[in-house]
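Omission of a single protein chain aside, the complex is shown with its protein chains in their original locations.
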Amino acid sequence: MKYEINAGEKALELDFQTQDNRLTIRTESGDLDFEAIRIQPGSYSVLMNNRSFVVGVCSESDQRVNVNGTPVELELLDAVHLHLRELGWDTVPEVKAGLVCAQIPGLITKIFHQTGDEVNEGDPIFLMEAMKMENEIKAPVSGSILKISVQEGQTVDKGTTVIEIG
Amino acid sequence: MKYEINAGEKALELDFQTQDNRLTIRTESGDLDFEAIRIQPGSYSVLMNNRSFVVGVCSESDQRVNVNGTPVELELLDAVHLHLRELGWDTVPEVKAGLVCAQIPGLITKIFHQTGDEVNEGDPIFLMEAMKMENEIKAPVSGSILKISVQEGQTVDKGTTVIEIG
Amino acid sequence: MFKKILVANRGEIALRVMRTCREMGIETVAVFSEADRTAPHVLFADEAYLIGAAPSSESYLRYDRILEVARDSHTDAIHPGYGFLSENTDFAKEVTEAGIVFIGPPAEAIKTMGDKTMARQSMLQTEVPVVPGTEEPIEDVDQALQVAIEIGFPVLIKAAGGGGGKGMRIVESADTFGDAVAKAQRESQSAFGDGRVYIEKYLEEPHHIEFQILADQHGNIIHLNERECSIQRRYQKVIEESPSPFINAELREKMGVAAVETARSCDYVGAGTVEFLVDKHHNFYFLEMNTRLQVEHPVTEMITGTDLVAEQIRIAAGQPLTIEQDQITITGHAVECRIYAEDAAQDFTPSTGKISMLQIPDGTGTRFDGSIRQGMEITPYYDPLLGKLICWATDRESALNRSERALREFYIGGIETTIQFCRAVIRHPVFRKGPYDTHFYANHKAQLHEELSNASDEVLLVAGATLFQHIEKLKHGSQTEESNTSAKSGWVTVQQGRAHR
Partner (left out) sequence: MFKKILVANRGEIALRVMRTCREMGIETVAVFSEADRTAPHVLFADEAYLIGAAPSSESYLRYDRILEVARDSHTDAIHPGYGFLSENTDFAKEVTEAGIVFIGPPAEAIKTMGDKTMARQSMLQTEVPVVPGTEEPIEDVDQALQVAIEIGFPVLIKAAGGGGGKGMRIVESADTFGDAVAKAQRESQSAFGDGRVYIEKYLEEPHHIEFQILADQHGNIIHLNERECSIQRRYQKVIEESPSPFINAELREKMGVAAVETARSCDYVGAGTVEFLVDKHHNFYFLEMNTRLQVEHPVTEMITGTDLVAEQIRIAAGQPLTIEQDQITITGHAVECRIYAEDAAQDFTPSTGKISMLQIPDGTGTRFDGSIRQGMEITPYYDPLLGKLICWATDRESALNRSERALREFYIGGIETTIQFCRAVIRHPVFRKGPYDTHFYANHKAQLHEELSNASDEVLLVAGATLFQHIEKLKHGSQTEESNTSAKSGWVTVQQGRAHR
């Protein structure tokens, strides 16, 4: 199975060959023996050509993997996606860049804008308190505030959409 | 619910009163507030009248509990058993004292007797190797060897009956 | 000696204090919020009492409830840890009035040192230097220039009306002074509606260096050398070490004397920390005094072989210090890395969740003061400090190598932590070299974060392939568990012979 690994500006093409519990990774520079054994939910002991790694897979995101403690952001594209991309289609779901969500549960203490306000990328848009710290959340994109879904003083769970910029 | 805790020569009578997740233990010397919260399968954080304990419950035996690291052997008898005992009946399942099982997986290296041999309590009956150690297993009771279920050189799993003395 | 101590805190410091109590044969009482029912300090303590809901304002800051627990449990003394109520004068007073010993300084010393302005005023009465500057804001430029000349250039012009760098100017010489003041005043006026400015000596390449002191009830005061705390991010310390790679024996001696004098000036009793700023010319200035145990106290313990909590308890029990100043030596070198539940890649956003796997480093010279376990939930209610990794070795280089090894071995699955960020700092050539200052993080931020996000092809392949297998296995519902099947079958023989050792 052909895949592509994308991370920042890097892109690696490879071919996964599975047999029993073992995996062979075919790359431009040669084949690699690969074995991942689960040691806890989301944690694997990996041997790749006898090199040893402990790898953590985040349950909530397919794009963040932790290798020997270091977080790695990557995108794993399979043949179907690669083919579509070759055809000029790209089925990677487009993330709505203007959706600002709470990264952790917390208390919204201050919202600096009202619906219709124009904001620039990097402008503070609201304050949130969690773990004894006040966190200033900045606008990820420039645009106008389309919707404010919470009120000051409201507590929100992780993932709650707070503001939409469009 | 009336219960009795037996441990060695000690016996404690008590009454468990459950309400929601809390338990009240009624003893001769007064009531005790009790709460056990599971922190891992088989491990509990216990608060009894605000005294804190970490308690491990063995999955394979109902009669061995570990309190703050110390193993405690006990028997917990409920009202039915207590009543039957008062009537002179005792429904506690009688353990076949002459059944000698492998306590851990290992290799049977030597069996000292044959079916029909008479042995005294404490006589070595077979040798078993596990964890680089040779373990001499002694007869738990006196009697004659009724049955030998394994052969020398055989590897056995935990719990396998090796010899029966009757 | 006390029979029972209540620790009015949670997390790693509660556990830290209780460990020493138990070693001293003293019973321990924990208090906990609803979010902490199965927290490590509750599991460790001899007794544990629920004091309220998760928010600390409803639990760990409720000293009425804590005092009630202290009375109910017949506690002799209360240790406040750091944070929460540790520098609360009212709490210290109420504890004492309830006939319970407060393990900390007298309320009066907390009060004097708790207020920065009051502390500065108080220090001006002593020989201990404070950062030179104007006591009152000034508006007249000529008057300001006189002050600047007295202080010596470079000076810092600071807005009286607000902060955040607005209205702030560094002035190198008298030539440009008038112009700079005018600009600063205009900027202040427009930003805060207040044109007044202060003048303060500008410290070049400042180091944050603090001294640990111990004072008993009999007038004995000693210091236990310094801790170098210049690696900071948003005024939050990240890595501390002792001895400081910047100061020499002569300066250590002078600063130690100043630290002891500071403690004496406020009739201090207990363990405390005197913080100084030291400029590149080795001038040092009093910054503030912390009237409690410090997060980074273990580095001092490691190089002096002391147990500072035990000393605190003995002092509170009225015992004289068992060590004299000339018995305090420096053996080897110790480095502390603070491990926070924060995502360094996302501007250190706090990270919550369940610790799915945990491997804490250990071995020669490796100590972890923490309060976490596998399967535990990290909640958003409290400070995100998970614990501190402290490594000791005979010299600085070995201690840094050991820290790097330990950080590499440290694995916390399920949440994001600052382990790798600490590792990037420890590996940084400027940090390795030694005499870094408080601008270290600001100066090398980009480089540190690049190191964090820079994955090799090998690491990317491992990441991608593991992700592939993870998704494949989730799809087919067949998770390959640890291969312990061989433990259950395939038995052939067991190695003979007596264990060799």
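All chains are identified by letter, namely A, B and C, in their written order; residue positions are counted from 1 within each chain.
Simple rule for what comes next: a contact is a pair of C-beta atoms (placed from the backbone, for glycine too) under 8 Å apart; a residue touches a chain by one contact, two chains touch by 3 or more.
Keep in mind it's a predicted model, so treat the numbers as computed, not measured.
The chain not displayed here makes contact, within the full complex, with A, B, C.
Contact with the chain that does not appear here is found for just one residue of A:12, A:101, A:133 or A:150, A:133. Contact with the chain not shown here comes from a single listed residue; of C:230, C:352 or C:469, that residue is C:352. The chain not shown here is touched by just one of C:152, C:219, C:320 or C:363, and that residue is C:363. Residues 3, 5, 7-8, 10, 12, 14, 16, 18, 21, 23, 25, 27, 32, 34, 36-44, 46, 48, 51, 53-57, 59, 62, 65-74, 76, 103-106, 130-133, 135, 158 of chain B touch the missing chain (whole complex, contact as defined above).
Interface with the hidden chain, as seen from chain A, comprises residues 37, 39-40, 45, 47, 50-52, 54, 105-107, 129-133, 155, 157.
Take chain C: the residues that touch the chain left off the picture are 15-16, 19-20, 22-25, 34-35, 37-38, 40, 43-44, 53-58, 61, 82-84, 86-87, 235-237, 290, 294-295, 298, 301, 305, 307, 331-332, 352, 354, 357-360, 362-370, 373-377, 379-383, 393-394, 398, 401-402, 404-405, 408-409, 482-484, 486-487, 490-495, 498-501.
As a working rule, only the chains that are shown with their structure count from here on.
Between chain B and chain C the centroid-to-centroid distance comes to 48 Å (mean Cα coordinates, whole Å).
Averaging Cα coordinates per chain places chain A and chain B 50 Å apart. Averaging Cα coordinates per chain places chain A and chain C 31 Å apart.
Contact with two or more other chains is made by no residue of chain B.
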